[in-house]
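With one protein chain held back, the other chains of the complex are shown just where they sit.
Labels A, B, C and D are assigned to the chains in the order they are written; within every chain, residues are numbered from 1.
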């Protein structure tokens, strides 16, 4: 499969001298659902930002598709406080020149899919933590991007909502051939969603292990209780454990 | 057991007219580990704020211990950006009149326990999302409170760190007879940690079901794979499902 | 002992204040039992308000005590050092103006606010045809706007602006001395509080007399010490400017002319006060019916004090 | 600024308070003023009491009110120019650190040069006095707006900048949809300062470069009254000036409230 994004021996040193990524190499193939897993502070968000072109590597090369079509769910909701929920989700479309009238339906559909249609006219400060994250998710999806970068999008959501959104995301991915890079802390979530899982070692971050997940198709509610799912979870969990203890952190 | 906090028929209407809690009643007994579970936006954070005295009920009564001794982990890290990590954790002690020299050890121990001793001199903007949350956790624990209110403290943490902090928290709770009210989205976490689980129904929030968890003592790593744990999880999961569908949301 | 007296001037130390500095420098005030402090004025110095507030005992003013009388402010003029108002209107030498009346053709007339309110401006407007407020532009004590516009007209003192303009621009401006055209106020009057006049007329008399003597000595005697004082108070003053000022004071009879020739420096007459009041009332500056006796008193002047010094 | 997040949240009582408390405070001030004048027997020509001033305000209303209008016209034009100019320059300046370094000395020079000193130059080169007045007043009012706006533009949340960059926002879009709204809390302080400042600047400009006679503003009336020792009239002019200042303050506060009430901490009541 063609590579969509490639990080080659990328290091990232912050201005204060923190070495966040150390010679990290990773390729993202078109159409895959890649999960990034790793201990807190290992550089997952940093890696996503590099892939999105929001940060420059200190050394190494990041190859990325030129031009738009990226959706990004930041780890924090990152909403404009002066805009309503509708306005926030409308933003990416507004920036592409759409008028409100043209895309009202589309925005409202997006809000509907995260269960916030009733809150279209609320301001971010009137929302709960999970609701803010859901606005952010709706915003990332509303442009129908070809590359979707998601930084722990569902962490603030209850299990039921999370499962629903997991299913929705999976369905969207299947339907549209979209490429997803997904940061999560949930072993279960990563095993459920991904076609490939990359486990990172603790800071300075780099790839510790890659795991291909066997059955990408046909994952419904009953898959969650299947044996192969449990085995995958077990594998991922061990890889994560290994990454952390390997670093002697 | 004596009640430490009691909410009696508490409603909360926000200035914009949103009814967040509707006649919610709940008693927290001294020494218990109570988990609050419920769909996103159901009023868990609002309930915690009422218990802490940070908000006034619109109707009903909240009885709470007068005087300090409360620790609170907010859903967002809520760090002072102009203070270092050390300064942020030191804050509650500073407000009680301790000097830096007196409590340096104590603060550093707190940071150590969340794995951030090396970052004592960093500023919040230099931390990853999970690291910020860990600072906030350290801050809530550093005063050794008798009532600890935690709003999804571990949501931004990887599974390994989360398990470790789960174990630490449980050990602390056992050791000190502290009362904990714990908001989480993880059914597993709530079943692992709590002595009682309260499931809330969707907005307007109120108690949907209470579940006592059978074996509060002796929960180690092997408890996570025990059959009784799995049964508890199953029960909680169903209760949550029930809460959401009952509301016809 | 000596009576402490604070004397406020209306501008930075200059030849136009020479007599007062002279009396201070050569000990005349001291002889008259006065311990005088001169507090110089400036562009926006509130010396007049300080006189009103009683923080200054004597102040150099014009005919403004008429306003004071109208408003019930208890200050009076007790002497008039300048018989003629040294105010001139200046024009570029090549400008086609022959007299004050023809200045209506100017592009603008730059003058101070005081002039505009109650000086010669209302008088010009009522005396000559064709002047209107459109011509007015405020004087910010910077002659550049005048110099930049050949058709501009600017106010000045015959004793000072022409000198600077000639020195800087290299040409001597045309001058129209308003006193020559019938504008007849007293100038550099000595104003003081009504209460001082009533309670301590002797002190007032001594100050007026000593000042008059100072002025004789300044104009006709050795004025080097006074000039040194002026230069100390106002380091930017130049010897040349002072000399020019003294020369003009003499040349135009600013200080010694009319009643002063016999009555002595400072002499004021009821006739001139009434005539000026009539003129300016006509011009719309003052309302009718002001009790002029509260604006000035001639009780301290025209006694010939110091006239003999002119012979030096 | 009403603290409630939605207009519906302001009770009638609160709305009354917003009018009456300042009026009461001012009334109290008047009483103190009158009392001082009485108690210390301060003559009218040094400090007229409120009664004298009120009488002057009535008797001289024919000249004072038109003068106030003239001053207000200059004020508002200067304020509008300062808003546009300050915001525009701030936007340019934050484009690059180089530009900021190069331009900031000039903005400072404009701020610290006394109007009185450069008024003659302005008078020489401005097409007419009104324009000169406007320029003077503008020079005074624009620095606070510029400074606040620069700080506002620089204080934009970096995460939101990332977001806009990610979605390929043009510079113009970033400006209009992100930087300007995010700067509003700062801009509104700048506006509030500049409101009063452009009023006083209009007065100072009139002192320095003023028109006179029929079409003249309050400054002229003020100076005239001072010169004519008519202190009650001068205080009447001052009272008008202060009244206008308070009205402008109320107006700018209202604008700030409109801009911020729905979202910014400073205008939103803390929920509790």
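Heads up, the rule we're going with is that a contact is a pair of C-beta atoms (placed from the backbone, for glycine too) under 8 Å apart; a residue touches a chain by one contact, two chains touch by 3 or more.
Just so we're clear, the structure is a prediction, and the values are computed from it rather than from any experiment.
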Visible chains that the absent chain touches, using the contact criterion stated earlier: A, B, C, D
Of D:70, D:156 or D:169, the residue in touch with the unshown chain: D:156
Residue of B:42, B:70, B:85 or B:120 in touch with the missing chain, whole complex considered: B:70
Which of C:134, C:164 or C:282 contacts the chain that the document leaves out: C:164
Selected from B:2, B:81, B:177 or B:220 as touching the chain missing from the view: B:81
Chain not shown, touching residues in chain A: 14-16, 54-56
Residues of chain D in contact with the chain not shown: 3, 17-18, 21-22, 24-26, 29, 46-47, 97-98, 101-106, 108-109, 111-114, 116-118, 120-121, 124, 143-144, 147-148, 151, 154-158, 161, 185-186, 188-189, 192-193, 196-197, 199-200, 203-204, 207, 219, 222-223, 226, 234, 238, 241-242, 244-246, 249, 264-268, 270-271
In chain B, positions touching the absent partner: 49, 52-54, 68, 70, 72, 74, 76, 78, 80-83, 91-92, 94-96, 123-125, 143
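Simple rule for what comes next: only the chains that are shown with their structure count from here on.
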Centre-of-Cα separation between chain D and chain B, whole angstrom: 49
For chain B, residues contacting two or more additional chains: 14, 16
